[in-house]
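For this depiction, one protein chain was excluded, whereas all remaining protein chains were kept in their positions.
When the chains are written out, they are named A and B in that same order, and each has its own residue count from 1.
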Amino acid sequence: MAINKKALRCAIALAGVSAFALTACTGPSGGTPSNGASGTASTIAYGTTDKVTALDPAGSYDNGSFMVMNQIFPFLLNSKPGGADPVPDIAESASFTKPTEYTVKLKADLKWANGHTLDSKDVKFSFDRQVKIKDPNGPSSLLTNIDSISTPDAQTVVFTLKQANDQTFAQILSSPAGPIVDDEVFPADKLLSDEDIVKAKAFHGQYTIESYNKNTLVSLKPYADYKGVLDKAANGGATIKYYTDQSNMKLDIQQGNLDVANRSLSATDIEDLKKDSKVKVHVGPGGEMRYIVFNYNVMPFGAKTADADPAKAHAVRQAVAHLVDRQAIADQVYKGTYLPLWSNVPSGFVGANESFKELYGEDGKPSEDKAKQVLSDAGVSTPVTIKLQYNPDHYGKSSGDEYAMVKDQLEKSGLFKVDLQSTEWVTYNKASKADTYPVHQLGWFPDFSDSDNYLTPFFPKGGFMNNHYSNAEVDQLIAKQLTESDKATREKDIQDVQKLLAEDISTLPLLQGAQVAVAGASVKGVESTLDASFKFRLGSVSK
Amino acid sequence: MATLIEAETPDVLGPAAPKRGGGGVGRYILVRFLLIFPTIFILVTLVFFLMRITGDPITAALGGRLPQDQLDARIHEAGYDRPILVQYFEYLGQIATGNFGTTLSDRRPVVEMLATFGTATLELAINSLVVALLIGIPLGMIAAHRRDRTPDALLRFFAILCYATPVFFAGLLLKLTFSVALGWLPVSGRASTNTELAMSQLAAPSGIYWLDALRSGNYQALGDIAAHSVLPAVALGLLTAGVFLRLVRTNLIGTLGKDYVEAGRSRGVSEFRLVTKHAYKPALIPIITVMGLQIALMLGGAVLTETTFEWKGLGFQLAQYLTARDFVAVQGIVMLLAVIVAVTNFVVDIVAAIIDPRVRY
Partner (left out) sequence: MSDTTTAALQPTASRKAPLLDRLPVTSHIRQSVGLQRTMLLIGVSLTGLFLLAAVFAPLLAPYGYAQISDAAGTFPAQAAPGGKHPWGTTVGGYDVLSRVLWGSQTAATVIVVSVAMSIFVGVALGLLSGYFGGWLDRILVVIADAIYAFPSLLLAIVMSIVISQGQSSFWGGILACSISITVVFVPQYFRVIRAETIRLKAEPFVESAMVVGASSWRIMGRHIFKNATRTLPLIFTLNSSEAILTLAGLGFLGFGIEPTSAAEWGFDLNKALADTTSGIWWTGVFPGVAIVLSVLGLTLVGESMNDLNDPRLRGRRRAGSKRTGGKAEKAGKP
């Protein structure tokens, strides 16, 4: 019958499609990242879900961009794998020569990958440029302490600071504001596009960029004339592959298309990967922090509410602190990729302690009795209604689960009724700073690895959160530690601040993130770069 | 997805306006061409104002780490606090002079960004259109011919199932089956690392990978690209295939009942010839029309497909830029989409008018 002939033709057409699929399968499925057979050391394939805003240091202030900058640009000071202490990178020495003068001596004969000379002129140019461009997306606000920069000779740079003995200055020089750029390539008053940077080969890092497909694929080649503090790259090159969906990245690392997957995999993915013998999950200290902010004006019994009463407001904060079960959230929602955080300064940083653990709950467990006690002592009638806000799209998909648990923990006691709501990020941000949210979620990723980065931005004058917290003693101690050159004294100051902060509870620290990188079982060197500097150095990785 | 209705209720949407006498094809084309501009203008204007209501890119990027006064200073620096009409006319002036700007959240020239992601989406659209046609048209013909019998029932059910399954769910199932469980096809992406590198080193790439691979004679890359294309193309293609199947069936049934087909049948022309020759050609007109309209559906479905399969194209990128409040990028993408949609509709209308003069008005 005719129709059968027709059907046959259809079948052939369909078979054609599948034949197409079959021949396709015979191709290099997924492709192997290593073409190491030819070279001495093989290429490393690195995957991430972070994004690059701009390679130009003056135009970006985010993890994704900074990760690439760390591979290709020099710093005056940088840290070596394994630690976060800044040591001279392209500098020979760097120190305070006067309280307000920070002098850096550069190594001799430094060359950019394009052959241009790298000297003090480039350094001065880089910082002046940041401040001058003041790009809305740039990190120039980290450089506010620089008064002026002079270059007595080609090898010497002198920074004159506004505030003497700034203990964070060395860290700032290794922060997102710190990469040095080529003054013969970059314009002084505007940003340079990524493509132009790549074309001009304005690099001096462990790597240079060979090919650049923004936020898709970047291919790096070791730079032979690199003279910084890091070792020569341990591999024959690296590719950075950008993902938008965590589970795709997870499948690629499982199938061997990636050697390292970092920032970020979901907790469920990581737990599953731990069971996979083909990959290894590496965990390092993390500086990421999740916390709850109390707005002193509009929280229950806050200064601008009808029944304002500072003592009652304080009792409410204390009761919340007694009730939250950090361990439960870390275990259930984050499966150990976040750990309980017991102070405003995360563990691993200078002077960090566990001030909240000492003051609230029972040995790290929540305590309903203590919460009840503190509320009844202050004469607060229960249940207290709390409007709790979180943001679902900026701090990872798990925020919803995290705050559902917080709500549950507070309500279980019968002391609170929680009205939990979420708002999209931009609106959330504006509203949270405009006294709209009585109690709300925030997170933090440090600009540089120093305790001060968890204090100065947050607490003097209500900090960037604008939560109207104010305690003269805290302000004074924070200012003091910032310029205290004696290490032991500074540590003591920082500990004291944390104690005061735990008593007041301007913010309630909840969780501290760990750095998690998943690597193929035979990949070496990942462990060493997952340190407190939060810089992933591709050059440390080999296989 | 609006197309479903378009396809199913041709009579309802038919008499869009009263027929006007006179006016040749030329006049009709001109009028129809001029209508492209208000369409684009309206969409661009809408998006401009909608985006300004929703916040600014600086707060989106740095709100979590800077105090409000510093944010305000940066916002002022960027000029986002100026009166919205001033910004609007400035923007109109810029696009009138062909200056589309640089994206705010990842600093790319808009034109270049559109070229990069546009070609990716175009490739996905072509691939899935091929799948849709290969599946939809033959199956639709079978369904029409075996009308109201078992094959028809199964095929129609299949078509509705295709429509009812969200692309991301179908994509997930396909991915789990063919790449995770069976390991036949890659999980995601447009090509593997080596191929991507080879593609980026070409002198004048078109951006459509299989075309570039063909032109450079890199057949290994071509295989790799094909392997990566299969699942996304099937996921998105199936959705459209369902629409085509129903459309072909409906229109064939319509023409198969026509007098001249009946006449052919009575003269003893075989059913096969009736379906493929006599009835098929007139039924093609609405199919071409809807194919054009499918572009909009494809672009919409592409957002979800692109997300599921890590296919870095326009739709997905639009979602990203929206979250970042990147006005410039969003306006650029919307403008391009508006142009594509308006031009496609224009072409479809002209083709329809040339084929069937009664359409003109």
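Following the convention adopted for this analysis, a residue touches a chain if its C-beta (ideal position, glycine included) is under 8 Å from a C-beta of that chain, and two chains touch if they have at least 3 such contacts.
Since we're looking at a predicted model, the values are computed, not measured.
Colleague: Among the chains included here, which ones are touched by the excluded chain in the whole complex?
Modeller: If we consider the entire complex, the absent chain touches A, B.
Colleague: With the full complex in mind, choose from A:Asp89, A:Asp135, A:Asp269 or A:Asp452 the residue touching the hidden chain.
Modeller: Checking the options A:Asp89, A:Asp135, A:Asp269 or A:Asp452, the one contacting the hidden chain is A:Asp269.
Colleague: Out of A:Glu101, A:Glu210, A:Asp231 or A:Asp245, which touches the unshown chain?
Modeller: With A:Glu101, A:Glu210, A:Asp231 or A:Asp245 as choices, the missing chain is touched by A:Asp245.
Colleague: For the chain that got dropped from the picture, name the residues of chain A it touches.
Modeller: Where chain A meets the chain not shown: residues 245-247, 250-251, 266-269, 271-272, 328, 332-333, 389, 392-393, 397-398, 400-401, 403-405, 407-408, 412, 420-424, 427.
Colleague: Spell out, residue by residue, where the missing chain touches chain B.
Modeller: For chain B, the residues touching the absent chain are 1-2, 4-5, 8-9, 11-18, 35, 38-40, 42-43, 46-47, 50-51, 53-55, 147-150, 152-154, 156-157, 160-161, 163-166, 168-169, 172-173, 176, 180, 246, 250, 253-254, 257, 296-297, 299-301, 303-304, 307, 315, 318-319, 322-323, 330, 337-338, 341-342, 345.
The criterion applied here is as follows: only the chains that are shown with their structure count from here on.
Colleague: What's the distance between the Cα centroids of chain A and chain B, rounded to whole Å?
Modeller: The computed centroid separation for chain A versus chain B comes out at 37 Å.
Colleague: Report the residues of chain A in contact with chain B in the complex, numbered from low to high.
Modeller: 1-3, 5-7, 9-10, 13-14, 16-17, 20-21, 23-33, 35, 45, 51-54, 56, 59, 61-62, 134, 136-137, 141, 191, 193-194, 211-217, 219, 239, 241, 243-245, 248, 251-252, 255, 257, 393-394, 425-427, 429-430, 433-434, 442-444, 447, 457, 463-464, 466
Colleague: Could you please specify the touching residues of chain B with respect to chain A in the complex?
Modeller: That would be residues 54-68, 70, 74-75, 77-78, 102, 104-109, 131, 134-135, 138-139, 141-142, 145-146, 175, 179-180, 183-189, 191-197, 200-201, 220, 222-224, 226-227, 229-230, 270-273, 275-276, 307-310, 312, 316, 320, 323, 325 of chain B.
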